[in-house]
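Below you'll find the structure I mean.
Excluded from the complex is one protein chain; the other protein chains are retained at their positions.
Note that the chains are named A and B in the order they appear, and that numbering of residues resets to 1 at the start of each chain.
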Amino acid sequence: MSILRFHNVEKSLPFGFWLRKREILKGVSLSVEQGEIYGFLGPNGAGKTTAIKCLLGLLYPDAGEIELFGESGPTLAARRRLGYLPERPYFYPHLKGRELLEYFGRLFGMRGAALRKKCDDLLGLVGLPDDGEKLTGQYSKGMLQRLGVAQALINDPDLVILDEPMSGLDPIGRREVKGLIESVKERGATVFFSSHILSDAEALCDRVCLLVDGRLRMEAPLDDLLGERVEYWEVACEGLAVDALSGYQRHAVQGGLSFYRLADEPEVDRWVDAVRQAGGRVYRVAPQRMTLEDYFVAAVQAEGEADAPETTASDTP
Amino acid sequence: MIGAAYAIALNTFREAVRDRILAVFFLFAILMMASSTILSWLTVGSELKIVTDVGLAAEAFFATLIAIFVGINLVYKEVEKRTIYAVLAKPVPRWLFIVGKYFGLMAVLSVVITLMSIFYLGLVWWKGGVLPLHLVGALMLSLFEVSIVTAVAIVFSSFTPPIEAAILTAGVWAIGHLTWGLTGLIERIPSATAGTVIGLIYYVLPDLQTFNIRAQVVHELPVSASYYVDAFVYAAAYTAAMLTVAVLIFRRRDLK
Partner (left out) sequence: MSRRSRGQRGGASVLALWLAIAGCAAVWIGAQRATDRVRNTWPEAYPLLLLPNGRYLAAASLGFRIILADTIYLWSIQYYGHRRTPEGRLYLQHIYSTISDLDPLFIESYMTGALWMASDMSDPAMAIELLDLGIERNPDSWILPWDAGWYSYIALVDYAAAERYFAMASAHTDAPAWVARLQAHMVSEQGDLRTAIVMWEEILVEAEAKGDEMSVAIAGRRIPDLYSRYAIGEIEGAIERFEAAQGRSPDSLALLVRLGMLDDLFADEEGRPINWVGDPFIYDPSTATVTDPAAGSAPDLR
């Protein structure tokens, strides 16, 4: 069941002294299924944050429609069921961490001991159990990010929207947030997160889409995009002279090793035989699959070269 | 919904109270009132009057300053610092946000005016030997006055940066103390159309002199209870209208 849908959403915003309108979203359509982690990917300036703000009612789309939990637009009832972490969160510096969580909890109608306990649990969950009494103005960037995740979860949301959740975090922080995202999914919630760090999306997402220059370039399950297909084999050997293996073009040399790229498994078998016959030693045989980064770069380049039509997983070879 | 409004008001209250500018203004108001006791030594036989007059003026002036300088940032700062995103992503309608901010600042002003009033009344009591309860009416009306000024500040804060909002709000405050001059013009102007237009301007602009009964209370002239009621109704209706205008402006605003 789709928990979030965009139907041909368009949005322009005024820029510059003369307030000329620039198209940010040019007819974006996507859908997020319940219970999945959906990666909303794209380069900086693609319009991801604009789309998220349209979804939350912070911006009003010029055209198109957004459905949340089956209802049109971000109704109050819909907002009751979602949590949101803004990009580069900035919270009230005059409030302590705990006060901030309590404030947001009260906005959901929570109060009293239940609210206090919830705040304690969340501070523990995000790794800030002893920082609740500090003013948020004294928090580091990473601490603010974690507090942001905590406030996004205060209402046990069915849909969590995270705008660049790993931004500003060190590797340990990133791992912790990844763990949080996975635990959110395990509780049955849906996660919609935007990022330009593809390795994070690759590790977490069930489905991804790619937004480039306000248009959706692709939307597909991650497995379908990357799959088990081997793009090529990377092999390496040692102990052979430069021209020892005829018929194979060396790809690189490094530290006495010669690297080759081979098309398929039969060719790998023939190469192994050739190395042995030449008196060399096989050092490595490794299948190489396409990464999300490869897809990303290819799609962005395609956008730059021509106005390519949208592709889905079924179109990929 | 009431819980959310309370939460926003409480947050606004905390933000204002923890802001140094409030403490500075409050301190200056107290100092001004206290210094009036020294000033009064320069008069001959009018010491109590000086203390009374200066205290009332200081209370009104600094309450207005707080209303302007805190009010102009109420909405703008939230948008500028992006703290509003996390709030409006919650089930909080924009109008509730405006109303919550307003009541938060009014809570601050109520506390500030109450504290200033206690100090001031104590000072007058010490100087005059009698608890000047007749002055309470003037102090109360100054709260009504700042309720309008705060609402006007919020209107401007919902779409302009703080400096412009401060100038515009201060301008409206100044105009509000000068509109009495329009009544004479209305009576004397020969053209009926012009008189109507000026009358419209007179009623649209806030008449803040309504809340200035300092001359009456200082001389212990009677002010009827119905006057206080009318003044309260005026302040409440005008404030409600201003907040509605703020909501009208803010509801459609794209928060980039």
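The criterion applied here is as follows: a residue touches a chain if its C-beta (ideal position, glycine included) is under 8 Å from a C-beta of that chain, and two chains touch if they have at least 3 such contacts.
Here the structure is a predicted model, which is why all the values come from computation and not from measurement.
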item	value
Touching residues (missing chain, whole complex) on chain B	181, 183-185, 187-188, 203-204, 207, 209-210, 215-216, 221, 224, 226-227, 230-231, 233-234, 236-238, 240-241, 244-245, 247-248, 251-252
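The rule is simple: only the chains that are shown with their structure count from here on.
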item	value
Interchain centroid distance [CA atoms averaged], chain A/chain B, Å	49
Footprint of chain B on chain A - complex, ascending	13, 53, 56-60, 76-77, 79-80, 82, 84, 86, 88-92, 94-95, 99, 103-104, 106-109, 111, 148, 151, 155, 161
Complex interface listing, chain B residues touching chain A	3-4, 6-8, 10-11, 14-15, 18-19, 81-83, 85-93, 252, 254-256
